[in-house]
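Okay, structure first, notes after.
The complex is shown incomplete by one protein chain, all other protein chains being positioned as in the whole.
Chain naming follows the written order as A, B and C, and within any one chain the residues start at number 1.
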């Protein structure tokens, strides 16, 4: 099996689906001729032609707006928002239109589209190239929200997202595009080729939406994480030597509650990690559901380790980032109570 | 003291502040000549002139965008979004600009603006005139989010919001504009004049942002609510005869955690009520914080009573609405465990 | 350079200005020539400041835009407009009788949707606002079906979910209406792009009110239409009012809405929207351009909103006295009727007879529709259906919530 970076895996998912289904079209800012600022669409225009993969004007609302129209026509648009931080102009088309079209028309029309967007910090991108807006999507009925943590899942989940008949928000943690970054920003960069989850089957396969996976089995505490934070959680477990069970949620909505409840039922402790600001982040929803379903199993309060409730700063990036130290401290604290 | 409806109280807050401070300007769709579709700005253009209170083009992003510019200039803009459901086009200006201007410019510039918007259902407004998007604001660092439940607070909070130096989202539950609606839609309409909280002091006064209030003292269970749901919670307590303590949060961010924790510490039980869809609603944040701070006081899991995770329907409005029956059932259930 | 104090310009409703109608940029009937459909955009920029009209004051059809309709087509256009008006009257009455929550009429604007629809082919797709019921009625779409939607009853194909008048009818080329203004405008462009990408022959029509052209999606639509030249007709219905604000608050004080297209290199027409013949001719022209892969056309239809904005509205609170009475382009139904009479193809008697017939048809339909329930009483869609169609397949959390709801 080839070993791929996340960028290569994403590109291959698009390639596989464009070859299988001529209704799949790919577009966004700089994605056509140039192949995307992160190179995720490199070569697709050359291979499938400019009306299957093309550059768009700098208008996120336009990008998603035309995608809704194309979806209603019967195509399978895969739109790229250059950075998740720039999705706000498209938020109305996502929330008021894509998410509700099937419901409001009682199934007459639907918008089977995928909106891909790089998210998260760790690249000195400051407030406008670092955000993790997943909670702004999970609150919206009608959307599915997906966030992979490795090349294998990225390809399989993206294929599943494109095949899905509902609008899917596909968040790509840009800090792990090129390697399984675990938050130790002061250590040498590790490439994906060294990680087993860069092994990516050729051709078509799916990682179904709505299924979490246990990345590390453990008995003491459950860590709920997704995206880059899965690797940070692994690094934290290693350094504090606590036998944590790490769940990679992969899909936030619909949530794989069974896997979560089973694990917390076993460990009795729960730490939630995400990079987004804390207040009303997706960690709040996880905490609410875990306490609801595991109340009598919990030994101690659920703890959230998150980005602070501030914009993402530039020079203080690593002070903002919920890295392995902070996660480790939380684990220790949770084990002490 | 005059007894006012919520509309009159809001109008008077604007009137008081426009008279006190000539930097206060009021604008939005249909707010000038006509006085607003809910009449909240009626008479202000006549009194203060068309460059203090005026109609805008139908562009929510423009409304908030020019408000940010006016705020940076030194004015105190109070913008109206006709329905909260229509705030999405303005979301980028709210989140990326108003909320972060002070931070990103290290205090060089700020956007002291108030964005008023009627929210909530109960008027057969269907999916586009019924939404409660508060959680989409509470997740955003730099914003304050306020939602009054009665004329007295509406006036005092709006004055505080206008005086505040940060951007404030001011949500107005439209179903209680004209009376303290408690969710019993099948009973005769009750006007505000019958309710003590319609007593609204004349002239200038403030209800400080960030302070919750105990609406009803009780020993058995704490109900956290805001806006219309405060009245629904009262009705529910009455009908099931449970001695609940009802907290009207009034400001969601910054949250008055002390009042919440004090109450749950006393009752050991907590029910959260809001009209917004459940997943990632503000109830999730409340649940997360309550379990974090009151873990050892909780006798049972925190329960959320909310709108369903669907768009707000038209004909089935009362089946969607978290009315006194549903709240009552939750109270009973929580008391049984 | 002086430095006297600046002042802010605040527009006032235009018709107030001493009977000055120059902002209407009127033209005589027949005064604007019909260019070939492959004309270059820069050759017809002047069209944005003129008004294509076919019917003159004597009810004659004049000029190069005339002659696109047979007498039979004109009579069926008249019928569609009359039926639309009868439908509106009836539905507004049912709202007053509290059989539903809300209604929106298109009184005075019937020619636009009815004649436009006549220029389309099956398979073409409209992306309408809430004031294009004429698109359905002109196709003889069953009014009982429309009424059931308005009444949110058990036969409502939208399952009671949508506000009244927010129809959806894919088979009739009528896209689901959104309550959020302007969002559908750019979707129409996307649909048209898809049609072109697939080598299809179908065209799309986007609809928007002049007030809503201020919204973001109007711009996004024009940008994408400008760049990719898809087969779309960009309709702007300028009925002078947007709830309480005059078109001057949308920018109409300084130029026309047709002129918006110029900044995008998109050809624009400006048409008397109360002239059925002009509407039909202009629509045909733009549809042919689209179908021949010549790209998008923007059309400003100049008309007047005779009714209140909706049943929740009271125009006497904001419309200047005499605004409506000084309106210059008349009533589209009267004008087509006069023309048909002038050419000897119609009579006052037949007109009255047709109205009676249509009122009867609408009444029968209304009785039938009410038999399936109204919003306030009788049958409606089950509450459990509220959990359906949020996703194609209901996920676990919605199944659990449905269970929790007890429905």
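The rule we apply is simple: a contact is a pair of C-beta atoms (placed from the backbone, for glycine too) under 8 Å apart; a residue touches a chain by one contact, two chains touch by 3 or more.
Predicted, not measured: the structure shown is a model, and the values here were computed from it.
**Student:** Quick one: jot down which shown chains the absent chain touches.
**Tutor:** A, B, C
**Student:** For the chain that's not shown, point to the residue among C:66, C:178 or C:195 touching it.
**Tutor:** Going through C:66, C:178 or C:195 one by one, C:195 is the residue touching the chain not shown.
**Student:** Looking at the whole complex, which of C:218, C:241, C:276 or C:387 touches the chain that is not displayed?
**Tutor:** Touching the chain that is not displayed is residue C:218.
**Student:** Per the definition of touch given earlier, which of B:142, B:156, B:218 or B:307 contacts the omitted chain?
**Tutor:** Of the candidates B:142, B:156, B:218 or B:307, B:142 is in touch with the missing chain.
**Student:** Which residues does subunit B use to touch the chain missing from this display?
**Tutor:** Its contact residues with the unshown chain are 25, 51-52, 56-57, 59, 61-62, 65-70, 72-75, 77, 89, 92-93, 96-97, 101-110, 141-142, 144, 164-166, 210, 253-255, 257.
**Student:** For subunit C, which residues reach the chain that was dropped from this view?
**Tutor:** Residue positions of subunit C that touch the missing chain: 1-11, 41, 193, 195-197, 199-201, 214, 216, 218-220, 223, 226-231, 248-251, 253-255, 259-266, 287-288, 291-293, 295.
**Student:** Could I get the residues of subunit A that touch the absent chain, sorted low to high?
**Tutor:** The missing chain touches subunit A at positions 29-30, 32-35, 37, 50-51, 54-62, 85-86, 88-89, 124-129, 278-279, 308-311, 313-316, 319-320.
The working rule: only the chains that are shown with their structure count from here on.
**Student:** Of the chains present, which has its C-alpha mean closest to the combined C-alpha mean?
**Tutor:** Taking the mean of C-alpha atoms per chain, the most central one is B.
**Student:** Would you kindly tell me how far, in whole Å, the mean C-alpha position of subunit C lies from that of subunit B?
**Tutor:** 36
**Student:** Averaging only over C-alpha atoms, locate the centres of subunit A and subunit C and give their separation in whole Å.
**Tutor:** 41
**Student:** Tell me, which residues of subunit B touch at least two other chains?
**Tutor:** 61, 85, 88-89, 127-128, 279, 308-311
**Student:** Enumerate the residues of subunit C that touch no fewer than two other chains.
**Tutor:** Subunit C, residues with two or more chain partners: 161-162, 166, 178, 180, 216-217, 390, 397.
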